[in-house]
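Only one protein chain is missing; all other protein chains are in place.
The block that comes next holds subunit A.
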């Protein structure tokens, strides 16, 4: 298990205030964050721009020294034994940088592999497997500069796996990828956790992606931990609005009765006329679908259409952002 406790990272920056005068300023990029990642688990790290996600990931991957707090990977302290940890973790960032563009995929992987102390048959074999894993077999010996964005990103994933890490940190891995490519990548990530038992920490601005992939989510803001739980739990705790739309055939009196009955049960209802019958729009702080159907059946009405919209993670995040603005 990877564990971070009371993690903090403060940057000191010098602001120019004049030609020769400078003022020191403290930026609390990460301020008291606790998190854990188990092997085989995908954990999401969410937050708006500048919340401290990248800073957190870089501390976990030994690229930044925490100002205070501890990080342990399977019991080993990251600050005390960075070289041991470096064999166990790896990091992948989104975007097209972080590769040698004039080298081929295979050459990139061979180079980084050697820096991890791999050599000979082991290295060649691992490169071959990784190229296969990310589906770059055909382009493996073309220079990276000829690759599309998606191919570069896949190569990044392969590069991040070159040391066969137990824990992998992905910083916006699907940035700028189109839908099918992003979906393929999500599948790869899922397999890495579920089939190969790697612990994965993922940041992303695509909330559907997080909801689909992550077993647990941490939401941070301005370096603080705001919430933590499964995506479903977070949605439930934060957003308690359910929407239901239905079209029923029948008399106006029927819809008036429905409206009254629903309002007794704390459901807000608006009624409109439509071609097929009465269009009802209902909102409540609980899932009212069952009670609505029971009422329709009791009155002997015909239900022509029923559509429920569940709140998603995006609603939750927006709600959280609004609340923190208000306070």
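Basically, contacts are C-beta pairs under 8 Å (C-beta built on N, C-alpha and C of every residue); 3 or more make two chains touch, one makes a residue touch a chain; residues count from 1.
The rule is short, and it goes like this: contacts and distances are computed from a predicted model.
Look at the chain that isn't drawn here: its UniProt entry, checked against "Transport permease protein", "Dehydrogenase", "Acetolactate synthase small subunit" or "FAD-dependent oxidoreductase", names it "Transport permease protein". Checked against the full complex, the one of A:107, A:164 or A:315 touching the unshown chain is A:107. Residue in contact with the omitted chain (choice from A:87, A:122 or A:266): A:87. Counting the whole complex, the residues of subunit A in touch with the unshown chain are 11-12, 55, 58, 61-65, 82-83, 86-87, 90-91, 93, 97-103, 107, 110-112, 114-117, 119, 159, 163.
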